[in-house]
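Let me begin by presenting the structure, written as structure tokens, before commenting on it.
Here the complex is missing one protein chain, while the rest keep their positions.
Moving on to subunit A:
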Amino acid sequence: MNIVVLVKQVPDSGAERNLTSDDNTVDRGSANNVINEMDEYAIEEALKIKEAHGGEVTILTMGPDRATESIRKALSMGPDAAVHVVDDALAGSCAVATSKVLAAALGTLNADLILCGAESTDGRVQVLPHMLAERLGVAALTGARKLTVDGASLTAERQTEEGYEVVSAATPAVVSVWDTINEPRYPSFKGIMAAKKKPVRTLSLADLGVSADEVGFAGATSAVVEHSKRPPRSAGTKITDEGTAGTQLVEYLVTEKFV
């Protein structure tokens, strides 16, 4: 099975993250850039499918030059090759444009299965897998907590707030996964050493036949107009128990829609 895993480089969600003041995009220069955590689960799932059914795993990344670091890290877990879409004109691309570029890149890859994380820790909009499937004209099995492959048939347990749904589709398809699906392996020393020898193909917008005005700031269908830092946390409400604390706590939870 020919599997492509979408990997996005994001600022480390464990560290302080900022938007730049000039164009309101993520300040990648000051951030420690890492593989989007959910994508590691997609890589692990791809490797498990390859181990069970054979085939090849390719990493597909759209991002600036420095995304190469994340591509090598992803390759050190075991995938076979990578494709890096890199073009200055891509800066500021919205999800719609990103899906257009990735769909064009996937057009060159002949994938049976496209795996990705259900969301990225920077954007968190969860729309890309659906947009991509729509553009490719294939099924989207999103938010999977379990995936079973049987020949050309895919069955996923789709995580919902109440429980899960069982959905199935024939390949080719896009499957996005949550972190409940597996436990990603560590890279290995051999993997790290092998990663630098694995082929990484770079593609520009021209290579993909996508024009610069359809992507980036120029082609964005949405834009961040302004941003401000979250105000510092204010002191919480202290309830002193004078016999009614329980009631007050329940009222608070109801008001805040926690229950």
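Everything that follows uses one rule, which is that contacts are C-beta pairs under 8 Å (C-beta built on N, C-alpha and C of every residue); 3 or more make two chains touch, one makes a residue touch a chain; residues count from 1.
Here is the rule we use: contacts and distances are computed from a predicted model.
Novice: Per UniProt, what's the omitted chain called: "L-serine deaminase", "Monoheme cytochrome SoxX (Sulfur oxidation)", "Glutaryl-CoA dehydrogenase" or "Acetyl-coenzyme A carboxylase carboxyl transferase subunit alpha"?
Specialist: UniProt protein name of the non-displayed chain: "Glutaryl-CoA dehydrogenase".
Novice: Using the document's definition of touch, tell me which of A:188, A:222 or A:244 contacts the absent chain.
Specialist: The single option touching the absent chain is A:188.
Novice: Can you tell me which of A:53, A:72, A:130 or A:201 touches the chain that was removed from the display?
Specialist: A:72
Novice: Which residue numbers on subunit A touch the omitted chain?
Specialist: That gives, for subunit A, the contact residues 69, 72-73, 76, 185-193, 195-196.
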